[in-house]
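For reference, the structure discussed in these notes is given below.
Note that this complex is displayed minus one protein chain, with the remaining chains in position.
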Amino acid sequence: MNELTFAFVGAGGDGSVAAGDIIASACASQGLHVMKTEAYGPQIRGGEASAVVRVSATPVFAQSDSVDVLVVFHWADFARFQNEIVLAENAIVLCEPGDAVPPELMNRRIFEIAFNDIAKECGSPASKNVFALALVATLFHLPLDAARAAVARRFGRKKAVVAEANLKAFDRGVAEAEALSSKIDGTLTYVSSTPYLLMSGNEASAFGALHAGCRFFAGYPITPSSEILHFLNEWLPKVGGSTLQTEDELAAIGAVIGGSFAGVKSMTATSGPGLSLMAEMVGLASIAEIPAVIVNVQRGGPSTGIPTKSEQSDLLHALFASHGDTPRVVIACSDVEESFHATVDAFNIAEEFQVPVIVLSDQSIAQSRSTINASSLKHQVLDRLLPTPDDLVEYRRYRHTEDGVSPMAFPSMPDGMYQTNGLEHDEQGRPNASFVVHQKMNDKRYRKLETIATRYPLFQRFGSATPRLGVICWGSTTGPVREAIERFGQQEQIAVFAPQMLAPLPSRDLQSFIDECDAIVVIEMSHSAQFHQYLRSQVDLPRQSTSVYCRSGGKAFTATEITEELQRRLPAVVSEIEEAFS
Amino acid sequence: MNELTFAFVGAGGDGSVAAGDIIASACASQGLHVMKTEAYGPQIRGGEASAVVRVSATPVFAQSDSVDVLVVFHWADFARFQNEIVLAENAIVLCEPGDAVPPELMNRRIFEIAFNDIAKECGSPASKNVFALALVATLFHLPLDAARAAVARRFGRKKAVVAEANLKAFDRGVAEAEALSSKIDGTLTYVSSTPYLLMSGNEASAFGALHAGCRFFAGYPITPSSEILHFLNEWLPKVGGSTLQTEDELAAIGAVIGGSFAGVKSMTATSGPGLSLMAEMVGLASIAEIPAVIVNVQRGGPSTGIPTKSEQSDLLHALFASHGDTPRVVIACSDVEESFHATVDAFNIAEEFQVPVIVLSDQSIAQSRSTINASSLKHQVLDRLLPTPDDLVEYRRYRHTEDGVSPMAFPSMPDGMYQTNGLEHDEQGRPNASFVVHQKMNDKRYRKLETIATRYPLFQRFGSATPRLGVICWGSTTGPVREAIERFGQQEQIAVFAPQMLAPLPSRDLQSFIDECDAIVVIEMSHSAQFHQYLRSQVDLPRQSTSVYCRSGGKAFTATEITEELQRRLPAVVSEIEEAFS
Amino acid sequence: MTCTPYAPLDYKSDLKPVWCPGCGDFAVLNSVYRALAELQYEPHETVLISGIGCSSRLPGYVDTYGFNSLHGRALPIATGVKMAAPALHVIAVGGDGDGLAIGGNHFIHAARRNVDIAYVMMDNEIYGLTKGQAAPTTPIGDRTKSTTYGNPEESIDPCAFAISLGATWVGRAFSGDVKGTTELLKNAMTHHGFAFLNVISPCVTWRGDDQTKELRAKVRPIPEDHERGNHEAALRFTREDPSIVTVGVLYEHARPSLLDEVEQIRLKALSDAPPPSLEAILQTFSPAV
Partner (left out) sequence: MTCTPYAPLDYKSDLKPVWCPGCGDFAVLNSVYRALAELQYEPHETVLISGIGCSSRLPGYVDTYGFNSLHGRALPIATGVKMAAPALHVIAVGGDGDGLAIGGNHFIHAARRNVDIAYVMMDNEIYGLTKGQAAPTTPIGDRTKSTTYGNPEESIDPCAFAISLGATWVGRAFSGDVKGTTELLKNAMTHHGFAFLNVISPCVTWRGDDQTKELRAKVRPIPEDHERGNHEAALRFTREDPSIVTVGVLYEHARPSLLDEVEQIRLKALSDAPPPSLEAILQTFSPAV
């Protein structure tokens, strides 16, 4: 087999997530492609926990449709995840003897394994996850040595008895697998190669910030973005930077604007509720033309909503929040690797064009871990336009220029002193309430977006070169769409356009894509079809032949779900074309 | 003459605004139509001040294009207003002898009047404004007795000498007018009738709130909305209500949500920066389905922008701010009278449908005073759907219903107890993170908008019944557009569609309007054409035959400006139609 | 209809708490049930309002009217409820992060206004729900998820904060002592004006399983002879030796509450005249006036 998906489910303390981690890192270390997600019940500790690990010899772009191998420590804990963890029809299920299998799963291939007893025998009841992972690793031919090494490392820091018990449990798992192997087929076929890195989207964003030269981070904790704060809190001080955990999100973006005004690349990270609180400050950064990077990790909304699950419903807020005519840039990322690139682009654009830039990620990217090739994490870094000595003669901070970008002095630069504000102002930055100045300054600020649109027409286009059906999607929806498209193969003439640059949108490219297709389907995870509303406002979507597949979040898109939606639309394309020829 | 526009300009303390007030109220008391605006320099006291009063025998819908009669106490103070106060070609200008007239105004009909000296003669240098208004009132046949009575009332509360001096100045003005009258023509022709009320948009909103049954107001001062706070602070306690001046806008909308949750109709009022801060709370009101009315008086943006001038650039923020899929209602008002109706509608809809409702006014409506017929300030008042005894049996606060509206208990109602939140929740209000519940609840909340759209398809349509050119505009732009349309008369086949309901938009009516027209022009005061962007996202605007006239705020639209824009587009319509028939 | 008095568990809602086993908030919830029962508050006349956090989940577990609102915003909402419907018993609850970080400004102004509510802060010296970042109450130097090298910021004592800002009743409780906490809750709930109760409520998950035991050993009742009307004396119990946690009523002071003021305003506004009709109000816009 080319790929397999494993799931571990149990109560907090059962070590499901750790088991997933060890498998993931063992596989990544052998050059396998891995995508790992975790999910929890609402209880912070001791509640339900699950880990799903997709392992593949070829690249993967999404979570898989269904799980091939499920380890359940307690069926009671499985209930919470039953909508999320879908078992393949011939899935193999390993569970405790005597723990009643839910009737609807009775038709899967069920094996009773006395996890608890065996772990106890090995010297530690807590080692059952290690036993379980060794068992499945052996059964399905995952990299066993790497897994054992990972266990050794993980428990090496603990007391010796604990480490010993776990290694014993591992070996016991390997041994027990022998007995089962005859009953279980379907092993993973792969060739080991150079190891991949294993990173989450949040880590990739945070590392992207370091790479881009960010040296000041201010933020307020919020799920599912807090890992960015944690990472930078650990690493920024080592490279001469600093972080500030502020009292709230108003202060976070305020401090970022301050740091940036002072000449240092600065960033904050948040999720929907925090981004809502930042609306006013986005306007300040926009009118005072101060670079600012905001990473917003979307979760289920509105309001507090569903903090631990994904949705693509902060889009219109990111694009349009803040009163007044407020130019800003919005960049999407569609996977872990793009979280890195989008963050570096965000800094480059923010700095070069002196605008606030919002990076839109979401929980499914930010908190899942994927394999990444270290060599793909390269990206050119650009800096702010500083005033020349000539510019500093009667320096005008907001001098009108062709592309709207005026050289920006920073405090400590002699002769660069200027007084700025959030009021409308003239070229010197002096408050000015006249229509003429206002009109000209609005022009200047919006002109920057035109240049950005030309310089950064960022989008992905893939699939058929001569599409009949065009899919437009963005962000984390792109992965499942890609997998769905690949299932259709080339004959079906489906192509996908996924803009990374959401504002300014690469409208020209998008319009020609639309014009090439006979029919368009917009796919997104927002109940109110925010992306479709936005697209309509920016490009011309043919009234008759455009359809939308949108739904609420709280459950990941699968390739199968999208394949079905596309299939449903393919006959329409066909009949329409027939009509056109009739 | 059918109408005249007067302007008074001077330094703070010159009494320009008081002069305008007295003229306005004298005219209103005789059944004349009046629109009065004020403008100031940035200095709070002692800076430049101006008042412009348009007086007409027939209804007026906008500020006039130009001023017919200008009283300038100091030319130096006029400079600040020169873009706003445009003098008619044959304008009459009254100014101090020896105060040099700006060269570009030398061609107007200039009369030197020794305001200062005469006022001193009357016993108070501060009475020059009264002298001046009496002079112009006499010259142009404004209601003189009413004006004198207004002066008497105004100064009756002051010291006797002051009152005397002012009445003396008034009589002196009347007398001086005799001498000038031969040189000045153009008097106002009108028939006295029953008096009108004189109200500002902010007062009309505040009164609308009282009318609708609002008994709790929480707000934070901000220009140009503070008058709503001031009015309600004075009047709510008299009708058993209360106001709270909060520490910030987050608290203001929070307290409103609290008051409303407790069963009392509640409101806040703010301007752009405040509305930006309220973004998160709008989401809470939306998901917890708590009625909340927010009056947002737009000013120049972005950020602090131009606090004292109008713009229509909070539109997209009002429509889309707050992360997540957040249904809300947005209602526009286009003049003072509509400020009343929009506010009552806002309460009716908020209460009946348990949604947050944003009323969008702007500075040009909110702070200008217009004549209103008291009898037009009637409006049906609707209340919240309370649970029946049957509903209270195993009460489900968020029960799924056909129109999405579930009966809402309030604290102190026995058996109505429920626990709500901003998390996604089930029918009982219990937090629930499952996709199925989320999808269904999103459905429920958005379903309410559908009913609202059917019940409240609020729009104005006027002009030709068989339009070739269709104008779409909203809010304060409607007044100048109406005046422009009237100039064209019936032959030109221009019609106007101005939605009062911005969300949900009366899309069906709007679409048929669009489809009726050969060409469409969208007119708005926003640099980034926010209204046009929004319209595109909601209805189908023909790509070829739609154009936009938008610009930054900071200067009112005039009927002439809009007439010119329409004129420019008329030949296009003609040629297009010709093409169609060729 | 027979009238049996409410028992503590009559206030229990159907929702099962999602707190971690051993979390101090369970005991706070029990104390809330008891206090409500001892005061025989009508469930339908009682409103619990919270922000966001583990602790802010509490209103969901109490079968009164309840509102688990936004992070940091319990107090403005509670103020709105109380002003709109003064007859209700309004209790705001939440975490230390909720009330002192993002909600700090509302705390200042609720205290200053002396709004007639009880505010119960479940203080665990950490952000529990977001999985262990430093709160404004986290001791300086402590390592947390967001303070890898030790917390650089001086912590706030919530009681000192409340006393300094004008709260008219300030107490400290330890959640492990349900009887004591119940008493203090009752005191806070029946106080006239703004009452602040800081309940030390351990987070076993992010502050360590030993928290409860360690705290129990530190708890001391406030001396009988403490003058609770004395500002300076009260503040002394907020700068204690770290080995002591004094519980009890730290401060109490009588001044008019916000609702007293609102009532005064209504009287002044009418000055014995009958309430004006809408028509009468409208006539103030008549140019003849």
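We call the chains A, B and C, going by the order they appear; numbering starts again at 1 in every chain.
Assume contacts are C-beta pairs under 8 Å (C-beta built on N, C-alpha and C of every residue); 3 or more make two chains touch, one makes a residue touch a chain.
Note that the structure is a prediction, hence the values are computed from the model and not measured.
In terms of the touch definition stated at the top, the absent chain reaches A, B, C within the entire complex. Annotation: of A:255, A:316 or A:485, A:255 touches the absent chain (contact as defined above).
In the complete complex, the residue from C:8, C:22, C:86 or C:166 that touches the missing chain is C:166. Taking the complete complex into account, A:247 is the one of A:247, A:289 or A:524 that touches the chain left out.
Only one of A:419, A:490 or A:512 touches the absent chain when the whole complex is considered: A:419.
Interface with the hidden chain, as seen from chain C, comprises residues 100-105, 108-109, 112-114, 136, 148-150, 152-154, 156, 160-161, 164-166, 232, 235, 255, 258, 261-262, 264-265, 268-269. Taking the whole complex into account, chain B touches the unshown chain at residues 41-47, 220-223, 226, 229-230, 233-234, 237, 245, 247-249, 273, 303-304.
The chain not displayed touches chain A at residues 24-26, 28-29, 146, 150, 195-199, 203, 207, 210-211, 215-216, 218, 234-235, 237-240, 242, 244, 246-248, 250-252, 254-264, 266, 280-281, 284, 288, 372, 374, 377, 410-423, 428, 430-431.
Definition applied: only the chains that are shown with their structure count from here on.
The mean-CA centres of chain A and chain C are about 38 angstrom from one another, to the nearest whole unit. Shown for chain C are the residues in touch with two or more other chains, namely 52, 70.
In chain B, the residues that reach two or more other chains under the touch definition are 280, 284, 288, 421-423, 431.
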